[in-house]
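Heads up, one of the protein chains got dropped from this complex, but the rest are sitting where they should.
Should a chain be cited, it is by its letter among A and B, assigned in written order, with residues numbered from 1 in that chain.
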Amino acid sequence: MYAFTFHRPQTVRQAASLLAKNQEAKLLAGGHTLLPTMKLRLAGPPQLIDLSLIDGLAGIEQSGRSLTIGAMTRHNDVNTSPVVQQAIPVLAKLAGMIGDPAVRHMGTIGGSIANNDPNADYPAACLGLGVTIVTNKRRIKADEFFTGMFSTALEPAEIITKVSFPIPKKAAYQKFRNQASRFALVGVFVSKRGSDIRVAVTGAGSNGVFRVSSFEEALKKRFSPKSLEGMTIPADGMNSDIHGSAEYRAHLVGVLARRAVAEAIGKSAA
Amino acid sequence: MAANTAAVSLTVNGKPVTAEVDPRTLLVQLLREHLRLTGTHVGCDTSQCGACVVHVNGKATKSCTVLALQLGGANVLTIEGLAAPDGPLHPMQEAFRENHGLQCGYCTPGMIMTAVDMVRRKGNDLDEHTIREELEGNICRCTGYHNIVKAIAAGARAMRGTSAAKAAE
Partner (left out) sequence: MSATGIGAAVRRKEDRRFITGTGHYTDDINRPGQVFAYFVRSPHAHATIRSIDVKSATAMPGVLAVLTGAELGADKIGNLICGWMIHSKDGSPMKMAAHPALANGKACHVGDPVAVVLATTLAQARDAAEKVKVEYAVLPAVTDPAAAQKQGAPQIHDVAANNTIYQWHLGDAKAVDAAFKSANHVTKLDIVNNRLVPNAIEPRAAIGDYDSGTGTFTLWNTTQNPHVARLVIAAFVGMAPENKLRVIAPDVGGGFGSKIFIYPEEVVALWASKRVGRPVKWVADRSEAFLCDAHGRDHVTHAEMAFDVDGKILGLRAKTIANLGAYMSTFSSSVPTYLYATLMSGQYEIPQIYCEVDAVYTNTVPVDAYRGAGRPEATFVVERLVEVGAREMGQDPAELRRRNFIKKFPHQTPVIMNYDAGDYNASLKKAMDLADYKGFAKRKRDSARNGKLRGIGFSTYIEACGIAPSQAVGSLGCGVGLWESAEVRVNPTGSVEILTGCHAHGQGHETTFAQLVSDRLGIPIDNVSVVHGDTDKVQFGMGTYGSRSGAVGMSALVKALDKVEAKAKKVAAHLLEAAEGDIEFKDGKFSVAGTDKSAAWGDVTLNAYIAHKFAGQELEPGLKEGAFYDPTNFTFPAGCHICEVEVDIETGNTEIVAWTAVDDFGVVINPMIVEGQVHGGIAQGVGQALCEGAVYDKEGQLLTGSFMDYCMPRADHLPSMNVDTTVTKCPSNPLGIKGCGEAGAIAAPAAVINAITDAIGTEDLTMPATSSAVWLALQKANRMPHAA
């Protein structure tokens, strides 16, 4: 690691002010992406701002048809929360698929979303459920938040404080792992809430998480895997690397979307 | 040591510890280099192999991916603290020995700490599928996992009704 100074603010305001003063500073949430990157000297922020002492950033609350999860809530806490398991079971399940048990004890939803790794799981859930991301400055719709690989709508000195999830009627997530990294080679999240049908894909796109409008349109007619039969997406714009070609990823998007819809309606995809 | 240092106080294996560290110091470095607790190992630099797993406030944590300065006031348990130096082994340690769940021994401390945490979260009756899934963050190159899986299942059963699970927290 390169040398840095370490800050532990007590409030979001203090954190934001530190961030405003130090343009190259980084926020430390769970640290499970940032610290490995720093260890490999691929990042060298001169200041590190640890959010863990700030009261009120972690926690899970349901109010009516919406579930709110604090930015510093650990993956394991989402995974094991009876509230989440009851309201949006797939979200609890998805949190349990991130990294490994030890990683889930540290990693946070806010950190994952702010990082917007193109292979991460939470961005698919956020886009696939149409969440609202709440920061110290404003509320941002998921559709506007994820702006490309490792890139978000967050402005300098803007800090995610919580994520507000509308509770869907049906939802499921299918993750096909990169066997080495265990990130999603392709992950497809589907949901249905009234007429709002969403299909969000992580891992596959060369520009990060995205929605598949053709699948959504087909599912609007009937929310069934049959509606997606024979459907695929173009390989253009898909990632291609040693773990899978663009064609393979495009193919998997179709397969996993069908399986996810089947899971959402409680049927086998076969 | 760089001029830029900071103090951190925490509890390690039940003993209060205060150290003056470079902010870059990872928990695993604090343990190995400052406290000479060398049972916690480093096997990779991408937070995947799990050789460095310890418990922080009762939860399995990769000590290579936490800064010492993040842990002010924390309670850390390492493999050295799982059983008294000359006392009886923890049931999970005993199960690893009894089931030949280790060969070179390098990944073993992380495996055992992960296994004890697994029991805390998943209970004493662990089926093979659960154990294999739960080992996603621990890599062993020697055993092919076969005997590790057996050891964890046996260790979990042996922990039933003992204070071991509690002591691990």
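In this text, contacts are C-beta pairs under 8 Å (C-beta built on N, C-alpha and C of every residue); 3 or more make two chains touch, one makes a residue touch a chain.
Not measured: the values here are computed from a predicted model.
Taking the complete complex into account, B:112 is the one of B:56, B:112 or B:158 that touches the chain left out. Where chain A meets the omitted chain, the residues involved are 1-2, 40-41, 176, 179-181, 229-232, 242-245, 248, 251-252, 254-255, 258, 269-270. Within chain B, the residues in touch with the undisplayed chain are 1-2, 22, 24, 32, 37-46, 48-49, 51, 78-80, 82-83, 85, 89, 93, 96-98, 100, 102-109, 112, 128, 131-133, 135-136, 138-149.
Simple rule for what comes next: only the chains that are shown with their structure count from here on.
Considering their complex, residues 2, 4, 6, 22-24, 26, 45-48, 50, 53, 56, 59-62, 64-67, 69-70, 72, 114, 117-118, 121, 134, 136-138 of chain B touch chain A. Within the complex formed with chain B, the residues of chain A that make contact are 1-6, 8, 28, 31-32, 35-36, 39-40, 48, 50, 52, 76, 80, 99-103, 105-106, 181-182.
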